[in-house]
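Notes to accompany the following structure.
Heads up, this is only part of the complex; the chains shown haven't been moved.
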Amino acid sequence: MPSETTKTVYRQWVIEEYVLEKEPFYLPVADEIQLFEAAYAQKIPVLLKGPTGCGKTRFVEYMAYKLGRPLTVVKSRSKKDEEPQEVHGVPLVTVACHEDLTGSDLVGRYLLEGDGTKWIDGPLTRAVKVGAICYLDEVVEARKDTTVLIHPLTDHRRILPIEKRGELIEAHDGFLLVISYNPGYQSALKDLKQSTRQRFVSIEFNYPPKQLEAKIIQHESNVSEEMAQDLARLGEKVRNLKEHGLQEGASTRLLIYAGKLIEKSISPRRACQVAVVWTLTDDLEVQRSVEELVSTIFE
Amino acid sequence: MPSETTKTVYRQWVIEEYVLEKEPFYLPVADEIQLFEAAYAQKIPVLLKGPTGCGKTRFVEYMAYKLGRPLTVVKSRSKKDEEPQEVHGVPLVTVACHEDLTGSDLVGRYLLEGDGTKWIDGPLTRAVKVGAICYLDEVVEARKDTTVLIHPLTDHRRILPIEKRGELIEAHDGFLLVISYNPGYQSALKDLKQSTRQRFVSIEFNYPPKQLEAKIIQHESNVSEEMAQDLARLGEKVRNLKEHGLQEGASTRLLIYAGKLIEKSISPRRACQVAVVWTLTDDLEVQRSVEELVSTIFE
């Protein structure tokens, strides 16, 4: 029906042309930026290890921006007549891996077309061709055919076989494969095989130290410096509870959520209950322990 | 065969144009409306937790109506010449999740067409584009690829990758993802991963308090105020039986069903037997316990 009236403008990109428009907010913890730069220069694939929400994705975005080759103009599809926009950074192709992710999802597939079929490159092939950073998030979740697929891309050959087309493609010089992995999660069943692991250098991540985290919270949620420090303090205390029934600590993101609710006039205790306590666990006892931490900080 | 004679008129909508026509009947229990408004304003995804039939779906419908941007005209498809109708509310796209729900079911798929294929947006893509509230009911039931799919939509990026088309779509400003989850149900196997949970603020729900529930029953089933209170009393008592063999308490809906049967001249005890006792359990002993509760109220 009269959908024109409700029609709205949305922006979209070709996957391999997605370049960050402004510098992502990232505060380094150690020499991780130098390590990544060395690996990128030597074309060594990188494995990022660390817990949920500790900043791995943000780090890759930052590096993609920072390593930026002098880049061309890109504009979003929906704004055709707009002026080309100066962008900066290596294109970043991110794939969130899951149990049903197959090799075809990464490499590409044939599609029926007018008279015959048309090949559509998958995100990995796109990244290989344009020289993007390809970030496979939580790679162990994917089906096994995907891990094997990346083998010839991650040794001296740097080639991607596209068996359905009978082709081999050599990776563009700018291409780098980055994968992430949460060691806290993995079961024996879903481990990264040694024959895959030993194709990467590994950088271990953890939650940011309290002072750094407070700065991040303040920057992202707009709360006062004091409130940000209180929230960072809560984060630290909650993570110490991890041994006492919490599956995982509160991510920085949850603390930012609390801050954002507070900015909308929700009381700090209620905001923390909704953003942190109820989100972290369904267990009533563990909820009570976390709420106690909340009330020691926000009386 | 002569199907014209049996042909009947039915109404249908384009999914993303489904807007509630009148204000849903909803009685708030606490500050859940304020919390949802704050989250919507800050674009923080919302997780609703609570038992079967406690009103989560109704709450989302109410919020979609209440948050209504000044909205355009929409009319149902089957009434083409009818006058456009003033409607109110954010479009609401609801997806009941299940074990076989895949990412393609949410995002979209290619369909064979005259000469070639045609892409059909799935409900999530539709919601992302028009700025609807997308409500994924019982999200843990879905296949794992769906939970991963919503990750880039629920962090600072707010983008939906459509890998089969090689595209990224940025969510419309009005878009919000809401998911629901019944903590009583979940087994270890079907839990919401922390890396998914920690992308939401969480609001916990429970059955409405007795006085409120009586009002709802009366409003929905048309029984007398007294009868409604009796039924609400039954609800409360049955829920207390939960420890004694009942898998879950009686939902408000079942009490309304009993009221509706009573309105059609079925005796209250028989109505409660059919709507509550036999529906809740097949276990003869538990049935007997619930029937005793029924007979203390409706002698």
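Note that the chains are named A and B in the order they appear, and that numbering of residues resets to 1 at the start of each chain.
The rule is short, and it goes like this: a contact is a pair of C-beta atoms (placed from the backbone, for glycine too) under 8 Å apart; a residue touches a chain by one contact, two chains touch by 3 or more.
Please read all numbers here as calculations on a predicted model, not as lab measurements.
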With 2 copies placed, total copies in this complex: 6
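The criterion applied here is as follows: only the chains that are shown with their structure count from here on.
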Distance between chain centroids, defined by C-alpha means - chain A, chain B (Å): 30
Touching residues on chain B, where the partner in the complex is chain A: 13-14, 16-17, 31, 34-35, 37-39, 41-42, 44, 47, 49, 71-77, 84, 91, 102-103, 110, 112, 115-117, 128-131, 143-145, 147-149, 151-152, 155-156, 161, 163-172, 174, 183, 186, 193-195, 197-204
Of chain A, residues touching chain B in the complex: 1-3, 5-8, 10-16, 18, 52-53, 57, 76, 94-101, 105, 109, 111-115, 120-123, 126, 137-138, 141, 182, 185, 220, 247-248, 250-251, 253-254, 257, 260-261, 263-266, 270, 274-275, 278-280, 282
